[in-house]
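Right, subunit A next:
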Amino acid sequence: MMDGFAAAFLTAGALLTLLAGIGVVRFPDVTSRMHAAAKAPVLGIMLCGIGVAFAVQTVETTIIVALVIVLQLITSPVGSHLLARSIYHQLHPHIDGVDELAAADEDPPETV
Partner candidate 1 sequence: MTSLVPLTFALPLFAAAISIIGGKWRSFQRVVSVVTLTAVTGVSIALLVGADRDGYVVHRSGGWPAPLGVSLVVDRLAGMMLVVSAIVLLAVMVYAIGQGGEEQRRVSFHPVYLVLAAGVSGSFVTADLFNLFVAFEMMLAASYVLITLGGRPDQVRSGMSYVVISLVASTLFITVLALLYASTGTVNMADLGERLESIPAGTRAAFSLALLVVFGIKAGLFPLFFWLPDSYPTAPGPVTAVFAGLLTKVGVYAIFRTQTLMFGTHEWMGTVLVVVAVLTMVVGVLGAIAQDDMKRILAFHIISQIGYMIFGLGLFTLAGLAGAIFYIVHHIVVKTALFLVAGLVDRRAGSSRLSEVGGLVRDAPVIALLFAVPALSLAGLPPFSGFIAKFALIDAGIDASQWWGVAAALAVGLLTLFSMTKIWSGVFWGAPEEEPSSAPEVAGRLGGPFWMVFATGVLAAASIAISVAAGPLYELAERAAADLLSPGGYIDAILGERP
Partner candidate 2 sequence: MIVALLALHCVVGISAVALHHRLSRWAFAVAAVPAFVTLVSLATRLRAVLDGEPIVEEFSWVPQLGLSFVLRVDAFAALMVLLVSGIGLLVCVYAVGYFSHPKPGTGRLAGLLTLFAGAMLGVVVSDHLLAMFVFWELTTVTSYLLIGNDDWSPEARDAALMAILITGAGGLAMLAGLVIVGQAAGTYQISELATAAPLSGSAVTVGVICILIGAFTKSAQVPFSGWLPGAMVAPTPISAYLHAATMVKAGVFLMARLAPALADIGPWRPLVLGVGAATMVVGGWRALRQHDLKLLLAHGTVSQLGFLTMLVGAGAYDVAQAGAVLLLAHGAFKAALFMVVGIVDHQTGTRDVRRLHGFGRGWTPVMVVGVVAAASMAGLPPLLGFIAKEKALDAATGDEQFMLVAIVAGSILTVAYSGRFVLGLLGRLGEPDADVVSRDAPVPGWGLVAPSVVLTVFTVVAGLAPVIVDRFIRASTTSLYADSHPANVKLWAGFNTALVLSGCIIAAGAVLVWRHATVSAAQDRFHTAIAWVPSNDRAFWGAMSVLARSAKHVTATVQNGSLPLYLMVILAVAALAPLGPAVSELDTWPAIVGDVPVHIPLAAVIAAGAIGAAVVRRRIAAALLLGAVGYAMAGFYVVQGAPDLALTQFAIETLATVLFVLVLRFLPRQFEAGRAAVTVPIRLAVSVAVGVSVFVLALVASAARRDVSQDQISGEMLARSVPDGKGANVVNVILVDFRGLDTMGEITVLVIAALGAVALARATRGSAPVENDHAGFARLPVVVASSRVLFPSIVVLSLYFLFAGHNQPGGGFVGGLTAGAAISLRYVAGGVTSVRESFRFKPWTILGGGMVLSIGTALVPLLSGRSLLEHSSIERDVVVLGTVKATTALPFDVGVYLVVIGLVLMAFEAFGDDVAPDSGSGSVGSAAP
């Protein structure tokens, strides 16, 4: 039973990672690839971690998996933010809709 859960979570996690991989290969431009890659693996690792917790079933493992998940959630967006920011400023990707940052740069808001 627990092994079933484990396998399911592991497979789901792996699939999410695969999904990101496909996205990174398939998506047409760097911004959309970034969206694909920035998050899917986070959830993927989360799911795999839960899978491990089910497979090993010790308090130790559960604690450490929880720690992995929490830390991953805290750190991953920081990297993505930095990367996205540099892509936006340096690669000037095409924006389909509004670009309120570009508008703001032309008319910079007051800063403290």
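Basis for inclusion: all candidates are chains of the complex that A comes from, given by their letters.
The rule is short, and it goes like this: a contact is a pair of C-beta atoms (placed from the backbone, for glycine too) under 8 Å apart; a residue touches a chain by one contact, two chains touch by 3 or more; residues count from 1.
Every value quoted in this text rests on a predicted model; they were computed, and no experiment measured them.
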All of these sit in the same complex as subunit A, but only one touches it there. Which of 1 or 2 is it? 2
Residue positions on subunit A within touch of candidate 2 in the complex are 71, 74-75, 78, 81-82, 85
